[in-house]
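Missing here is one protein chain; the remaining ones are kept as they sit in the complex.
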Amino acid sequence: MENKSGSKSLSNSERIKLVQSQRKRTKYQNNMLSVIGILGFLIFWQVITITGLVGSRYLSPPIEIINLFIVKLTNPNPDGAVIGVNILSSLTVALSGFGFAVIIGVPLGLLMGWYKGFDSFMRPLFEIIRPIPPVAWIPLTIVWIGIGLPAKALIVFFAAFVPCLINSYAGIKQTSDVLKNVAKTFGASNFTIFWKIGIPSSMTLTFAGIKVAIGNAWATLVAAEMLAASSGLGYMILMGRQFGRVDLVILGIVVIGIIGIIITMIIVMIENKVVGWKKL
Amino acid sequence: MIKNKTLGMNAEERKAYYLSLLYLILPIISTSLLILLWSTAANNSEFPSPNETWERLILLFQEPIKGLNIFGHVWASLIRVFSALIFNWTFGIAFGILIGWNVKCDALFTPLFDAFRAIPPLAWIPLITIWFGTGEFSKILIVIFGSLASIVVNTQAGMSNIDQLYLNVGTVFNANERQKLFQIAIPSALDAIFAGIRTSTSAAWMVVLAAEMLGANSGVGFLITRGMDSMDMPLVLASMVAIGIVGASLSIVTQFAERLLCPWTIKRSN
Partner (left out) sequence: MPMDDKKIKLRLENIYQSYVVNNEVRDAVLNISLDVYDNEFLVVLGPGHCGKSVLLNIIAGLEKPISGNLYIDNEEIHGSDKRISMVFQKLALMPWKTVMANVEFGPQVTGVNKVNRKKIAQKYIDLVELTGFEKSYPNQLSGGMKQRVGIARAYTSNPEILLMDEPFGQLDAQTRYSMQEEIYKISQKEKRTIVFVTNNIEEAVFLGDRVILLSECPARIKQIYDVNLPRPRNTIDPEFLRIRKEISENSDLAL
């Protein structure tokens, strides 16, 4: 019977070579597929617009979009502002609403999850706010405080507040009883356990909530800008539609998407710094 | 009366008893405070009082708007949601299974999908209206765009997180790829898929409102904008209440459906 490598034993180097050869091939193949996927899509897009398969009323080729971006860096037409101003406007609103949501929502969730009295008190208020989608707050907010920055930030706040609270609440609730008991046997006070054990344990879920919150915030922002604003990316898209400029609409969509991705990446980086120990 | 109840208890039991009473009272206090706040605000401004809101709701039955009373509008919104969700669940789950199970498909499609996912659903509205106008199809399409991501992402996560142990059982007992997929992978991913169903339902509810607010003749979103345009504040509030109730009911129904279809997950969550 033929043996693969003869009946004598394998040397160290022979073994190492056998193990390593298996792993490398698949990684390259998959990366290639991803690149093909994206390129294929872009080429497909370019082709159907250039050949007129899809009318220019409905879609602009990707190259024109890039061109428009460069133009909009300095040209305020037709919506009234250069793209930089729009981006800044949207970001300001999003980040302020989101910021407040995190600052208020996360501690509130942590406290509600830890102190039962606090939970009983806040619970009904929260359950009333929760089922109402953030978008539904928009008309009310407009009537209350008009259509300026505070209004938009408030709507974004509502959108981001709920996931922050829910997740930090869930996060602290699942703190392991074992850890809590260990701290108690060392004589730690309830507050100390809350601060030193409850809060760190809740970080994974809390960050998950923050990521959802920023997604919600960014999405709601677009709605808010479409309904109640005079600047910002959502507004720019609306104007694009109004003026029949499909390329402007698409540019707006692409920029919104890219900024959304960048913000998420930043949050993931922060998360890794804060709770990097969990992923080990 | 309380004294009688506590007669037989020692100090610790008494303390626990008083605490549980406190926990019962607190929510009542906060709700009452809220209603008080509401009424005061209403008295001092244009803001409608609870009473006015209730009356406006009733009025809606007698004087329907655009031919529909409140139930009619809720139904119109729900139909759009369900049409979109049926498509989403069929396509989304299938697609999620595909990219979650097959590594090559994942490499090919996921970067594209992630790019599209980063775009807030509402940003698509102007583009969709350019393409398809403002009819029912556009609205349903918008809801589809808005809720597809949740179901795909959750399904994919469920498929990627299958315990290798179960797949090993399949290998040892000589199951082929197809059997492993349908008998092991998919059942194993069911609770993640249901999480996706829940998330996509609530996402769909939110998006349908926005879509209706931006241009419709029926639906609860339409009601809200109608209220805003005609400065009919009680209508706005009444619609918000209706929206909240329907939204909450939807999530209760989906949770119930999950318990029904996945009986083995009930005990696990304890």
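Order as written gives the chain letters A and B; numbering starts at 1 within each chain.
Operating definition for what follows: a contact is a pair of C-beta atoms (placed from the backbone, for glycine too) under 8 Å apart; a residue touches a chain by one contact, two chains touch by 3 or more.
Predicted model, so just to flag it, every value in this text is computed and none were measured.
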| item | value |
| --- | --- |
| Of B:11, B:172 or B:260, the one touching the omitted chain in the full complex | B:172 |
| Full-complex contact with the absent chain, from B:127, B:184 or B:213 | B:184 |
| Residues from subunit A at the interface with the omitted partner, ascending | 1, 3-5, 7, 9-10, 15-16, 18-20, 23 |
| Residue ranges of subunit B at the interface with the undisplayed chain | 165-166, 168-176, 179, 183-184, 187-188, 190, 262-264, 267-268 |
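We adopt the following convention: only the chains that are shown with their structure count from here on.
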| item | value |
| --- | --- |
| Cα-centroid distance, subunit A relative to subunit B, in whole angstrom | 19 |
| Subunit A contact footprint on subunit B (complex, rising order) | 22-24, 26-27, 29-31, 34, 46, 103-104, 106-112, 114-116, 118-127, 129-131, 202, 205-206, 209-210, 213-214, 221, 224-225, 227-228, 231, 233, 236-237, 239-240, 243-245, 247-248, 251 |
| Complex contact set, residues of subunit A against subunit B | 26, 29-31, 33-34, 36-38, 41, 57-58, 116-117, 120-125, 128, 130-140, 142-143, 218-223, 226-227, 233-234, 237-238, 240-241, 246, 249-250, 252-253, 256-258, 260-261, 264 |
